[in-house]
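A single protein chain has been omitted; all remaining protein chains appear in their positions.
Moving on, here comes chain A:
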Amino acid sequence: MESTVTTGTATENVWGGGNKPLGASYGKMMMWFFIVSDALTFSGFLAAYGFSRFKFIETWPIADEVFTHVPFFHGNYPMIYVAFMTFILIMSSVTMVLAVDAGHKMKQNAVIWYMFLTIIGGAIFVGSQAWEWATFIKGDFGAVETKGGRILQFIDAETGERAALSDFAKIIPSERANHERKNGVWFYDEGYRPTFSMNEVTEGFLANPNILIRTEAIHQEGEKEGEKTLLTREESLEKIKDGKLVVEGANLVRNEYGSRLFADFFFFITGFHGFHVFSGVVINIIIFFNVILGTYERRGHYEMVEKVGLYWHFVDLVWVFVFTFFYLV
């Protein structure tokens, strides 16, 4: 048997038909077709991300400041959790390739165990991604959006750390009339409402001389190159007048991290990848049960494991690129 399973028979005339000139079975060829086309789809997404980023190169959010959370731990740990997710996915890729290897040697039990570990790894990854989404959507500091749709973030002048809205916003008791179903023919449920009103944030900001505003603009040269612009107190007092809306967390319209497109691409690209991981886990489970039932033992070869393995590795491959372009660069 070859290193990669081939079910064709070799004849002397390679291109004369009736054989497999590329040494790959029909199913494997089709898996490769799918992978190449899917790779082009993902490339399209990432290239579009690159387009938006180059377009707003001076104001794009800095990923290190956005993805700083680790479950069960408080504090600022940029990159650590994403690195962990990357490692989990590479690890499950390894168990997958070990399953394929065991399949070539027709070791049913080894294939079962390695497939099982692969599924566990995939599940951990999807779970991590769900957690990361939840954290991203919830947000942590809150921000203010200006008339022009720019995001203003707040900094504590003493520590230099980010200041959350709840640290300084003034609670102003106010009456708020809720629209109810009984009062109108056209009733829509009230949508999402931030914890503080713009007025409360502004008042709190004016009352706390320690709070400064940080804008989206990244210094392009000089000592602070690559850092977001921090305004002085005087400039901040002037800037807060432009504030229109309080933004907490992220949705598809606006987010507290900066450019609106940032969150859109985050949801779209990692969501599409997460969906691939999810479907990969489902396919893995199907194959896993087939292995247990002995389907491939009776068939005489484990090519199906190899094919689903190709898909699984592809998902890992895509993540390597998403990791680089979303979190590192």
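Criterion: contacts are C-beta pairs under 8 Å (C-beta built on N, C-alpha and C of every residue); 3 or more make two chains touch, one makes a residue touch a chain; residues count from 1.
The criterion applied here is as follows: contacts and distances are computed from a predicted model.
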Name per UniProt, for the chain absent here [options: "Branched-chain amino acid transport system permease protein", "Cytochrome C oxidase subunit IV", "non-specific serine/threonine protein kinase" or "Phosphoribosylformylglycinamidine synthase subunit PurQ"]: "Cytochrome C oxidase subunit IV"
Hidden partner chain, touching residue among A:Ala157, A:Met198 or A:Leu310: A:Leu310
Candidates A:Asn19, A:Thr146, A:Asn199 or A:Asn251 - the one touching the absent chain: A:Thr146
Of A:Phe87, A:Phe187 or A:Phe275, the one touching the omitted chain in the full complex: A:Phe87
Missing-partner contacts on chain A, residue numbers: 1-4, 21-24, 32, 35-36, 39-40, 43-44, 47-48, 50-59, 64, 78-80, 83, 86-87, 90-91, 93-94, 96-98, 100-101, 104-105, 146-148, 150, 216-217, 225-226, 242, 306, 309-310, 313-314, 316-317, 320-321, 323-324, 327-329
